[in-house]
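Below is a structure I'd like to ask you about.
One protein chain omitted, others in place.
Per-chain numbering from 1; labels A and B assigned in written order.
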């Protein structure tokens, strides 16, 4: 691996007294797409949410271990969580556009992070182009975002993340609420984003993991079972458990 | 404005919001201690034993009789009377609304209940004087209809929306599976309603009655206007009565500050406060039972 962008070391996560993540150690390479796979409840979404501190607002979540973005300690109290999340963006399972116009969905993040006012329109245009949405919406930027189709909404959510120029984009099953055509478009989009961003994606869909990812991590019951190149995981898994899962025997 | 400044604003406002939450506790505590503090001043000056055992509330007399009993009896009497009217009427209406009424009828009737709740108590008290009072006088052949019966009818009207709304929620919250199980066993609609649905909703119905009762006990204007305000132990529904709330309303405006009479009014208020608090807590206890039961 060339350069480690994001990593977790000895990561444990508890909800109350229940341990959800068990001693996770993982490195994500820069400009790579890594898929997190595993059966429901294995902790893959929970792990994803550790990287941008989305568990901060859960009453009983407790985290041990470290997460690093380059050399920066993500959980160091000295680092404002707002800045962490600006650098590590997130796209959710269900498209969640803000109840505002298409334009405002993108300008919102730029405004709260005080990007220079005169640069905003240009940044929005290029983010929409990067997200393959510009041609469809350029004439109706004032339209409420909720009027877009599901697939368009999800691309808008990706554009909203991309516009802030994050270093890492976390995606939590971004296609699970979409039809096959929209899914295909989003997959193309994810592949094209790879040159500029480090992407970690949680997916249920093993074909999708094969199509888009450079590396795949298989999780089971809160543990990281195997982490390897996509080819090795699907063709040549070292662990029996991985073999059974990718072979469709359970999950 | 940089990131640390934004986070500082966030932390500051979180503290402000939190403070408002703490103030609500302070408010309930403040009300209680204000009442208690002033009542203690009364018990220090007056005669605590007479307060609970005497039979007269007559602050104007030379001796100064401050017994809560006639007021307490009046309050309880008129409130119980109102429950005798409002409980069956309210629960039957709630049953009709949630189990029998078609959807269109329900969407018309629900605003009717909300409108009834919106009518100011002073307007209902006014009707007690001009409408209910004369009617009672005519029916029973008495001089004037400002008495406990009048107060009970008006309080029933005021408690009805509370009882109907909460009972209806309780009845509709009964899981459909219960009814289906009963119907599948061959019980008819009515047996299911009276033997399965209503018993299952019982804790909620009790909660509804408790909250309605709390409302009736604490209501001031209607009883002040329509019950005749005679501070004596009531013997029947055609007697004039005088509740704790009405006594405070009448006398607090005229009494000089910091006198025994002034403190006596706080003493009867603290009794009312504790009674309504207990009734509400009891209602909450039953409402929680219903929640746990269905969870």
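Here is the rule we go by: a contact is a pair of C-beta atoms (placed from the backbone, for glycine too) under 8 Å apart; a residue touches a chain by one contact, two chains touch by 3 or more.
In the analysis below, contacts and distances are computed from a predicted model.
**Student:** Between "Phosphate transport system permease protein PstA", "Urease accessory protein UreF", "Arabinogalactan endo-beta-1,4-galactanase" or "Acyl carrier protein", choose the name on the UniProt record of the chain that's been left out.
**Tutor:** "Phosphate transport system permease protein PstA"
**Student:** Can you work out which residue in B:44, B:84, B:115 or B:185 touches the chain that's missing from view?
**Tutor:** In the complete complex, the chain left out is touched by residue B:115.
**Student:** Give the residue, chosen from B:136, B:155, B:196 or B:272, that touches the chain omitted from the document.
**Tutor:** Per the contact definition at the top, the residue touching the missing chain is B:272.
**Student:** Name every residue on chain B in touch with the hidden partner chain.
**Tutor:** These residues of chain B touch the chain that is not shown: 6-7, 9-10, 13-14, 16-18, 20-25, 27-31, 34-35, 38, 88-90, 92-93, 95-97, 100-101, 109, 111-116, 118-127, 129-131, 157, 160, 164, 190, 211, 214-215, 217-221, 224-225, 245, 248-249, 252-253, 257, 265-266, 269, 272-273, 276-277, 279-281, 284.
**Student:** Tell me which stretches of chain A touch the chain missing from the display.
**Tutor:** Given the touch definition above, chain A has residues 52, 54, 57, 59-60, 81-86, 89-90, 92, 94, 96-99, 108-109, 112-113, 157, 160-161, 164 touching the missing chain.
Following the convention adopted for this analysis, only the chains that are shown with their structure count from here on.
**Student:** How many angstrom between the C-alpha centroids of chain B and chain A?
**Tutor:** The computed centroid separation for chain A versus chain B comes out at 54 Å.
**Student:** Which residues, counting only chain A, touch chain B once they are in their complex?
**Tutor:** 80-83, 112, 114
**Student:** Over in the complex, which chain B residues touch chain A? Could you list them?
**Tutor:** 1-4, 6-7
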